[in-house]
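Missing here is one protein chain; the remaining ones are kept as they sit in the complex.
The chains carry the letters A and B, assigned in the order they are written, with residues numbered from 1 in each.
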Amino acid sequence: MSPTVFAQGHTPRIARTSARRSVIPGFGLTLGYTLLYLSLIVLIPLAGVFYKSAGLGLEGIWAIISTPRVLAALKLSFGAALIGATINAVFGTLIAWVFVRYTFPGKRFFDAIIDLPFALPTAVAGIALTALYAGNGWIGQYLEPLGIKVAYTPLGVIVACTFIGLPFVVRTVQPVLQDAEQELEEAAASLGANRWQTITRVILPTVLPAVLTGYALAFARAVGEYGSVIFIAGNLPMVSEIAPLLIIIKLEEFDYAGATAVATAMLILSFFLLLVINALQAWARRRHGGKP
Amino acid sequence: MDIRIRNVHKHFGPFIALGGIDLDIASGELIALLGPSGSGKTTLLRVIAGLEFPDHGQILFGGVDMARHPVRERRIGFVFQHYALFKHMTVFENIAFGLRIRPRNQRPSTSAIRARVLELLDLVQLSGLEQRFPSQLSGGQRQRVALARALAIDPRVLLLDEPFGALDAKVRKDLRQWLRDLHHKTGVTTIFVTHDQEEALELADRIVIMNGGAIEQVGPVDQVYEHPRTPFVFDFLGGTNVIAAELRGRRLWIGDRDIAVLHDSIHPSGPVDVYVRPGDLRLADDTAPGIQVEIQTVHRAGPIVRITARTEATGQPLSIELPHLHHDVPCFTVGARLRLRLMQFSVYPRSLHIPERTLPTPILIGRERTRVHPY
């Protein structure tokens, strides 16, 4: 079988050598376009941020990040995202369980609604959550007398982070629960395990990699979230101001260096999270590799 | 532990999985539940285990009715078809599971658990693999881990669902022998489900043949094989040829030939079907009673020759397995005519004929079957 015509083009050498034996055409064209488009839209612009921040030097970046206002914003962004992801890990797993294992009226509808945070524009979610959790809102009016203020406080940021991250956990755990063999639970029961032991020792360990992956995904999304957060946050400097908003404020002050430094800190964390997610998935594959 | 099953019924929606099962199993027996898919054999096993509950009926373990007790109270060892090993646990943790989850006052000490697990690993010949994960084991090894895990809780009865179904032919043969030995060593009452008649015949003390949610026949392996009570059982235990015949008094006629006298027949005269296994046909000389066939295909398979032929008297197809003997070979050509003797056969009234082995059959009442040796 001869190499395809397209594969003669300007493709990276490594790629071409290993694809040579394929009879299917279009390798050079499609991979070339993929790499070009990826570079132009994503890689080069992102590299620009690092190039710019490299100009600041480590000390320069640190000087900007270590100002109290930036630190407070980063702390809030990460803290709220972490708490939101934790809430989602717990309730998302519970929701996935309920949807996989039980039948109840309206199940189909609620199952479809779970994806709402993916489909609803973040700004819309932001103003809706604000209206709902404000002191005169449907939910806020019951929380306010209890002394719980949600809107315009860090608690509001957590609520928004929970909203935005929920589907990540549910949709990661759901298929794993779906595929979990009932035989495993029957085996545990036949060996004398009660229901609680079966759940904690057999089912949860089986879905744990999925829960952690969903947790990391929800966290990654919530850290950088802007639209659904800024309306409900109140944006008080040092109290309820999130890191992405700080980037915008610095940009509006034409403080490009400051904006870049904060962005770099966030990007590095995001890439780290991406690595963690990939490692988790690799771990899950290894652990559940091979046939049952 | 002896097990008695009394009038057990189980339905799933409109489907009747078990239609009134009665069965006695003696302590220490090795029993096979054999039947086609949908015959109820797996449901029966699961009902005994407590993984399903019967609609009504009793499951007596040593005289105590366990039918309403959940599986975890029954102390049974269940080996699943796909083993159901806990993937996130090592081999050691899998086997120790049933002991570690016991309430504190009944739980053996850590060292006792360790000793028990190592002893079981030795029994199933997997010593040294205790730190492996299930994904690092071969199919046969997983099977043995599953067995060791089930044995760890010192079960009163061992239940195996298609224990060799997921293994390849070679491993399957080795494990069969090994399971027999293991049963001999442990003496645990063992029930296994299979759809493979060869497996059942080779392993079990007694076999239970099931069909359409009912038991067709129970008995020691040889007895069931030699004396199938119904055409279904005959058909299920190996290949079958059916030849239309007629009973006139005690004489059996195929076409215009009188081929046998049935000494103990209580069939009324009339049309009957003769069931004969491919291996129970032999070449006959011209003077002996027998049937005339015409060869259609010849296929040599090692020590035997497989022939398909047409019965001249009735036009029915016939498959024949003959030993591959040199002096016979010249006659085995397509179109040649052979004369065959029916070494062993069964006769059933024509109405009992079952065309499809997977079709559930009604429970046959007053069925008659006569077994004769041809003269």
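Here, contacts are C-beta pairs under 8 Å (C-beta built on N, C-alpha and C of every residue); 3 or more make two chains touch, one makes a residue touch a chain.
By our rule, contacts and distances are computed from a predicted model.
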Protein that the absent chain corresponds to, by UniProt name, given "Sulfate transport system permease protein CysW", "Manganese catalase family protein", "1,2-phenylacetyl-CoA epoxidase subunit A" or "Phenylacetate-CoA oxygenase subunit PaaI": "Sulfate transport system permease protein CysW"
Touching residue (missing chain; options A:63, A:82 or A:131): A:131
Of A:54, A:71 or A:112, the one touching the omitted chain in the full complex: A:112
Candidate in contact with the missing chain, chosen from A:89, A:217, A:233 or A:280: A:217
Hidden partner chain, residues of chain A it touches: 6, 14-15, 18-19, 22-27, 29-31, 33-35, 37-38, 41-43, 45-46, 48-49, 52, 91, 94-95, 97-99, 101-102, 104, 108, 110-125, 127-129, 131-132, 137-139, 159, 162-163, 166-168, 171-172, 175, 182, 185-186, 189-190, 194-196, 198, 217, 220-221, 223-227, 231, 243-245, 247-248, 251, 254, 256, 259-260, 263, 266-267, 270-271, 273-274, 278
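Just so we're on the same page, only the chains that are shown with their structure count from here on.
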Chain A to chain B touching residues, read off their complex: 181, 183-184, 186-194, 197, 201-202, 205-206, 208, 286-290, 292
Chain B to chain A touching residues, read off their complex: 49-51, 70-72, 74-78, 80-89, 97-98, 101-102, 133-136, 149-150, 152-153
